[in-house]
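What follows is a single structure, written as C-alpha cells, with notes after it.
Of the protein chains in this complex, one is absent; all others appear in place.
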Amino acid sequence: MGSDVFEITVNVIKMLAIFLLMVQLVPILVWVERRGSAFIQNRFGPNRVGPLGLTQLLADAVKFLFKEEFVPPKSHALLYYAAPVLALVPGAIAFGGIPLSMPIDIQPFQMFGSEWGPYTFKFQSYDLDIGILFILAISSLGAYALLLAGWGSNNKYSLFGALRASAQMISYELAMGLSLVGMLMLYQTLNFSNMIELQKGPLHFMFFGKEILIPFLPNWGIFYQPLGFLLFATAAFAETNRLPFDLPEAEGELVAGYHTEYGGLKMLLFYIGEYGHMMVASAVMVTFYFGGYELPFSLSDSLTSAVRGAFSSVNLGNVMAALVMHVVMLLKILFFLWVFIWVRWTLPRFRYDQLMDLGWKTMLPWSLANVLATAYLILMAGSAV
Amino acid sequence: MTVNMMIGTEHYLIVSAILFCLGLSGILLRRNMIVMLMSIELMLNAVNLTFVTFSHFNQNLDGQVIVLFVMAIAAAEAGVGLALAVMLFKKFKELNISFFEHLRG
Partner (left out) sequence: MAEIVLFYFLAAATVAAAVGVVMHENPLLCALHLVLSMLGVAGLFFLLQAPFVGAVQIMVYAGAVMVLFVLVLMLIDTNKDDEKFSGGNISALTKGLSVGVLSGLLTSIILRTPQSLQRSVTYEAYEVIDIAKLLFTKYVLAFELLGVLLLVIPVGVVALSRIRGGTHDR
C-alpha cells in the first residue's frame, strides 16, 4: 500500500477513484446505447428529459431506487440477493489492474512542516507481474453471478439463461485465452506496463536477420496479430453476453434470461456488471493491440513534454501529463465500447448450436493455429516487437 | 515463553491437514456422488497447499510445477467424474450411492 501516511492515503483515494470511474461510466454508456441505437434505427430515443435526453439517466435512477422490493416466492433468498452484487465484483476488481495512464513521479516536497517523498504512483489500483493472467482469472468468476441469479430466483427461464450463460462462458474462455497467447509470446511478459512500453515507436521488427522498419505505422500489437485481435474481440463479445451472443437473456425465448425476476436496483447492478465487463474487455484490447495510453509515434512524448512545460511545478506538470494520457486511454476505451454498442444494433442473434459451433469448431482451431504459426515465426524469423 | 509471531511452515501445513481431513470426512460421510467428487477436489487442494508451502520455504520451484500438474489432472478427473454422474443420473434418475449397492458382488 505504501510506506507512509501520504502514500497510503493517495493509494486508497486512487483505488476508490478508479472504481467510481467504472461505475460512473455506466450511466453515460446507457445513454449512448439508447441514443446510439435510436440513431442506428432511425428513431429518436430518449430526448425529452434535459438537453439531448441526458438527464433521462437521473430520472431512471430515481425510478430504479423507488421500485417495489420484490423477492419471488420459493426463491433462495441469500443467493437471490448475492447474485447482483457478485455481478459487479469481478469487473470492478479486474478494471483496477489495467494501467490507465503513465506512472506519476513525485519529487520530494514540503507539506505540514515535514519532508515527503519521493514517490511513484501507478495509475492503476494494483500492479501484478502476472497482470493479464490475474485479470482473466477474475473475469472467469463472472459466470457465478449469472448461475446464482438463475438458480436463486427459482424460475425456469432464469435457470435456462444461467445454464446457457455458463456453458457459453466456459466455451469461449478457451478461445479468449488462446488468442492472447500469440501476443504474449511476442511480448514475453504478462505485465501490462511492460507491454505498453514495448509498443512505443514506429513498427519495427527482425525478420530473417533483417531489421524491418515501417515508419508510417505505430508499433502496435494489432499489426502483429490481426487474427488474434479478431478472435479476442469475438470471444469478448461472448464473455460479456452482448449481442450477437446474448443467448443467456434472449428475450424472444427466455423472457429476460437470468435476470427475469430482478427489478429495480438489483437489475441495475447486473447492468453495471455487464458494462464493467465490457470496459475490462475494451481496456485489455487497447492495452494488448492498440498501444495502451500511448499515442502513436513520438506524439505522446511531445504532448507530455508540452504539458509539463506549461506548469512551473515539476510535480504538478507530471500529474497533468498523466491526466492527459489518461484522457487518451479513455478515448480509446470509449471507442471500443462504442464498437460493442454498434455491433449490438447491427448483427442478429445466433442460434445456440451456431454459437457452440463457432466457439468449438471455428474459433478454437483458428486460435490454436495462430499460436502455432506465431511460435514457428518467432523461432524461424527471430524475435519481433 | 516467547510467542513466535512469524507465519511459518507449520501454520500452512496445519491448514492443509485440516482441509485434507475435511475432504476425507466428506467422502466418508456424504452419499451424493457429486458431493463426494467435490470432497476429492478439496483433498487435492490441501495437497497443493502443502506443495506450494514447501516450494516457498525451500526456495524451490519444482513444487509449483507439480501443483500445475495436479491441477490439470484434477480438472480431467472432474470432467470424467461429472460425465459419469450425468450418465448414471440419466439412466437411473438417482445419484445417491446407496442406490448403487446392488453392484456389489
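Each chain carries a letter (A and B) given by its place in the written order, and its residues are counted from 1.
Criterion: a residue touches a chain if its C-beta (ideal position, glycine included) is under 8 Å from a C-beta of that chain, and two chains touch if they have at least 3 such contacts.
Remember, predicted model here, so these are calculated numbers, not experimental data.
Participant: Among A:15, A:28, A:59 or A:133, single out the residue that touches the unshown chain.
Facilitator: A:133
Participant: Tell me which stretches of chain A touch the chain missing from the display.
Facilitator: Interface with the chain not displayed, on the chain A side: 79, 128-130, 133-134, 136-138, 140-141, 143-144, 147-148, 150-151, 159, 162-163, 166-167, 169-170, 173, 188, 190.
Participant: Which residues does chain B use to touch the chain missing from this display?
Facilitator: 5-15, 17-26, 28-32, 34-35, 37-39, 41-42, 45, 48-49, 52-59, 61-62, 64-65, 67-69, 71-76, 78-80, 82-87, 89-92, 95-98
What we mean here is this: only the chains that are shown with their structure count from here on.
Participant: Approximately how many whole Å separate the CA-defined centres of chain A and chain B?
Facilitator: Distance between chain centres: 34 Å.
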